[in-house]
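For this depiction, one protein chain was excluded, whereas all remaining protein chains were kept in their positions.
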Amino acid sequence: MIDAQLLISAVIFGLSIGSIFFLMAIGLSLCFGLMRIISLDQMLYYSLGAYITYSVSLVTGSIALGVLGGMIVAAIASFAVERLIFLRIYDRDIAFTMITSFGVLIGGVGVIKHFWGLVPRPVMVPITSQLSIVGTDVPVYRLLLIAIALLVYGGLWLFLNRTIIGKAIRAGIESVEHVEGLGINVYRLFTLTFIIAGTLSGLAGGLYAPLIMVEPQMGLEVLAFVFMVVIIGGLGSIKGTLVSAFLVGQIVSLGSLVYAPLAQMAPFAVMLLILLIKPTGLYGTAFLKR
Amino acid sequence: MSATLVVKDLTVSYGESKVLFNISVTVDACEVVACVGRNGAGKTTLLKTIAGFLKPISGTVTSNDVSLLGRASYDVARMGIKYVPQDKKVFSDLTVRENLELGSYATQDYDWQKLTTYFPKLKTLMGRKAGYLSGGERQMLMIGRAILGNPKLLLVDEPTEGLAPSIVAQLKEVFRELSRKTALVIVEQNLPLVCAIAEKVYAIKDGRIVAELTDKAAITPPMCERYL
Partner (left out) sequence: MLNSLKWWWGILLAFSLLAMLRLFAPLPFVNEVLLFSIYTIGCNFLLGRVGFISFGQPAYLAVGAYAAGFYLYYFGTNPYLAILLGVLAGVIVSLMVGPLFVRLRSDYFALVNLALTVIIFYLMQKVLAGVTKGDNGLWFLANIASTPLLDISRPDQFFIFALLVAIAVWGFYKYLDDTLYGACCLASKLNEDKLQFLGYSNFRIRLLAFAIANTTTALAGAMYAIYLGLVSPEIASPARAADPVVVTILGGTGTLYGPLVGALAYTGMKDVISKLIGNWELFIGFLLVFIMLAGEKGIWGTLEPRLTKALFRERNGGSGSKPGISR
């Protein structure tokens, strides 16, 4: 029988991982929903977020400033990539953009290696205190992660449902052509969405940095997981991404209680299962032909 | 005064196959022009090219002496030329009000009075999600959205397709009213409607214009039929 305290601890742990997955996967999901591109380079903005957090916090001593810096750099980088690369290839097929974004990711890993080297960079945890929940000691920092993820979800919801630009984006997710036909410059929407995606990925990296090894391959290692979260939730669905992010987080966390090595594999097995039943993911719709 | 729309020698192809051959069309201000033809004749292709969604191989498209070619479709829309597509697709997840808000945002025209004059039903549907509208209501919403910003030209693609006769009659009146301020190019298979309101008819067959009828008296369904 699993100890109740251990269980609560694992659930919180899973929720915190899920929060990070959500922040990273939402970028991929939005970009696909609106622009029909698979933006694997989001992993690069995630890595940049982590590395900038490291560098800035080294100089200023503040993780918060570091995360902010990470988000800014991620925003700038994603803006540059969108304008220079994606702008030219929006009309190509999805496999094409996926390969190209992968190239950007790999190249970016190289850039990171060039500036920061191969050695993993440690980032200190800003809040080391613990909170007692139902008798279990839980790290406050992890609770903070969960809170931030929910805040971001709420913020995104407000943006998409209460602002005119957000509504334009939702309309664009249904049909870009019809939005264009109204006289709205859709390319500005694309750029905005891409920057939002990149910034959130950067935020994820910065927040996660204290809990993991910040090293050049970090984006590649987490790629499969993030992509899987998006697929389970269904590409293009914001709610789906949240649900599946927390789901995968729980699978990994609770799974490691049961049998550690299996925990890494289990989410993939779940994904295959879901795809067997619903080939477009939990909430996805069959937007595209193959 | 320069014409609202002048299309000259337009040739358009989908990939390797040509669809339109040397099309020439003129539309004057506030004129109602109809394009008739069988399925696949190329009518939608023509409208889409004018609206900027397709690029022609050759030919010119100008409006009041300003070229439309090479412009993005949202640019063309901003110039006052609005395309109302055939697919009756509105933004399903948004409410009717939000659909209109997007139109207003794009044109900075927040005067919805004229819409509710033409389509009083829309007033009652404001809070409903557009996905739940009937075909006729969607058409009303699409046209309502398109006339925001007081466009000088409306390109309407098969508006009455699949609609009940009562709605078709309503649309006929709406088009008549609209043509007082806006030029209309209507692509239609419904010949009686077209012949009732059009001042000029182009018959398109296999990508070519086979007839241009400008004599109002000559515009009758049997006359059009002859050319198709």
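A and B are the chain letters, set down in written order, and residue numbers restart from 1 in every chain.
Convention: a contact is a pair of C-beta atoms (placed from the backbone, for glycine too) under 8 Å apart; a residue touches a chain by one contact, two chains touch by 3 or more.
What you see is a predicted model; the values in this text were computed from it and never measured.
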{"item": "Touch partners, limited to displayed chains, of the chain removed from view", "value": "A"}
{"item": "Contact residue for the chain not shown (choose from A:Q130, A:N185, A:Q217 or A:S256)", "value": "A:Q217"}
{"item": "Residue touching the undisplayed chain, where the options are A:S19, A:Q42, A:S57 or A:T100", "value": "A:T100"}
{"item": "Contact with the hidden chain (one of A:I26, A:M43, A:V56 or A:V109)", "value": "A:V109"}
{"item": "Missing-partner contacts on subunit A, residue numbers", "value": "38, 85, 88-89, 94-96, 98-100, 102-111, 113-114, 216-217, 220-221, 224, 227-228, 231, 235, 261-262, 264-265, 268-269, 271-272, 275-276, 279-281, 286, 288-290"}
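Keep in mind that, in the parts below, only the chains that are shown with their structure count from here on.
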{"item": "Approximate Å spacing (C-alpha centroids) for the pair subunit A, subunit B", "value": "43"}
{"item": "Complex contacts: residues of subunit A adjacent to subunit B", "value": "164, 167-168, 170-171, 174-175, 177-187"}
{"item": "Partner subunit A, residues of subunit B touching it in the complex", "value": "51, 53, 72-74, 77-78, 82-83, 85, 89-94, 98-99, 101-103, 105-107, 145, 149"}
